[in-house]
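Removed: one protein chain of the complex. Kept in place: all other protein chains.
Then we have subunit A:
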Amino acid sequence: MAAREMTGAEIVVKALIDQGVEVIFGYPGGAVLPIYDALFKQNDIEHILVRHEQGAVHAAEGYARSTGKPGVVLVTSGPGATNAVTGLTDALMDSIPLVCLTGQVATHLIGTDAFQECDTVGITRPCTKHNWLVNSADELARVMHESFHVATHGRPGPVVIDIPKNVQFQTAEYRTPAQVSHKTYRPQVKGDMSAINRAVDLIAAAKKPVFYTGGGVINSGPMASQLLRQFVKLTGYPITSTLMGLGAYPAADPQWLGMLGMHGTYEANNAMHDSDLIICVGARFDDRVTGRLDAFAPHSKKIHIDIDASSINKNVHVDVPIIGDCAHVLEDMIRVWKSKVSQPDKSALSTWWKQIETWRGRKSLAYVKSDTSIKPQYAVERLYELTKDRKTFITTEVGQHQMWAAQHYHFEEPNRWMTSGGLGTMGYGLPAAIGTQVAHRDALVIDIAGEASILMNMQEMSTAVQFMLPVKIFILNNEYMGMVRQWQELLHGGRYSHSYSEALPDFVKLAEAYGGHGIRATHPDELDAKIMEMIETPGPVIFDCVVEKMENCFPMIPSGAAHNEMILGDDPEGATVTEAGKMLV
């Protein structure tokens, strides 16, 4: 019997349901009306109506990052698609699995500069893992299912399916996911055993080893975090992580050195610099992490586990590359480690830990406390203390507050920390919090924000109110684009060119205008009570935390410097920026 013919729009919705999609983030328009009509007629998929398409993509990212499932976006042609571009680029840089459906003008109009036509596949080609223009409804089911496969397999990433309006009306036969398999895309997940063997030998022989882990461990799934913990415990070695990898290893554990990189801890960066072996798991030797390349960990051998072969030897030459999924490779490593009855070099390790403890003793995250003004670090510390025992998810915007959040909020679990790492997108945090809250209705979801960043996607407060998503926006309000101001102080003689916001809104009134609740704290003494008030408020809250304006974020490796040339908070003269460093971002 021939299967029932469906319209393209129905095929889209049916494919989403069959892929297990429960929620999509979107914004309607002429070129997607048939799909919206098909959504209207069903109850399996919830649609969250955002207020800007960039918000839809970041919300889908928050959803994906906090659940491990792909996020789904639906936007119209032309401006709907171009508004999504920042979010897609963000997801590509941070390897977040997304399926973004865009409407397109009818096939016979493509190329005529029709109303709301744009070359969506052309524009999004460099900012997606892959994209498709669907020319007929016959291809639609296949492309839909393939797109989920591509987005979620190998190194995850965003994909775009551009669907002309006439294709949404055409009828065709539906095919289930089981009837579709991608012709060629089969990324390698098992690591090469001989490389794993060599790696285990190096790990056992190391005298000053360090684990350097990243977002790949989170992307690989909760099993990878479990295996990482197991292996790190077996070896007794120190571990640090990138911004994207926070939570894969519990921050409360004594082997945890804190985050590394430009605003990483003294102990993490020095351990990297002095190490004789770096075991990189799902991280990519990015410039925020390595600092000056020719001075990066000069005496170390390097093992690099990555699912993406193009990450290997891209910035830093490694001795043992292992291409595969973190969980699979870690599992094999643990097995080989046990079968070889490997033992770390106890005496070397104890010397190494002694050295690390002296670095730790430097207390690089310490800051000068104040009785009169709220220090931003103090605000994050208090927020952490008052929320750590709940099921809490943290998102951030981009700037100093993001780094303070990474330094002073501590994560014990993966998937609890959503931040824009690779692209550094101001405006990410609020929509990401919304997407996270959609996935975890009962959790406490807090966007640690800056007053400048939050204004970039402030409109999404309206989404939070409409869908009763009780996100908490915790603004560290220093009235400055603090991170820009800090660089201007360090690099441009304190000439604060356009980094001060002359006219900020009254955030308490703004919250009320949106139908949320506004809170302001200006004094350290009132902070705890106000944070409690925020937590206990059932709906969305904007918390205007008025903080010290001129505070700088330390420690800091200035651009172009090495890991052991950090600027510390209590010794800001400690390092200088070279002329070559000024050229870098």
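One rule holds for everything that comes next: a contact is a pair of C-beta atoms (placed from the backbone, for glycine too) under 8 Å apart; a residue touches a chain by one contact, two chains touch by 3 or more; residues count from 1.
What we mean here is this: contacts and distances are computed from a predicted model.
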{"item": "\"Acetolactate synthase small subunit\", \"Cupredoxin family copper-binding protein\", \"4Fe-4S dicluster domain-containing protein\" or \"Amino acid/amide ABC transporter membrane protein 2 (HAAT family)\" - which is the UniProt name of the missing chain", "value": "\"Acetolactate synthase small subunit\""}
{"item": "Contact partner of the left-out chain, one of A:Leu109, A:Leu234, A:Ala295 or A:Ala309", "value": "A:Ala309"}
{"item": "Among A:Lys129, A:Lys208 or A:Arg485, residue touching the chain not depicted", "value": "A:Lys129"}
{"item": "Touching residue (missing chain; options A:Val150, A:Ile163, A:Met418 or A:Leu490)", "value": "A:Val150"}
{"item": "Those residues of subunit A which, in the complete complex, touch the missing chain", "value": "121-122, 125-126, 129-131, 133, 150, 155, 183-185, 293-294, 308-310, 312-314, 317"}
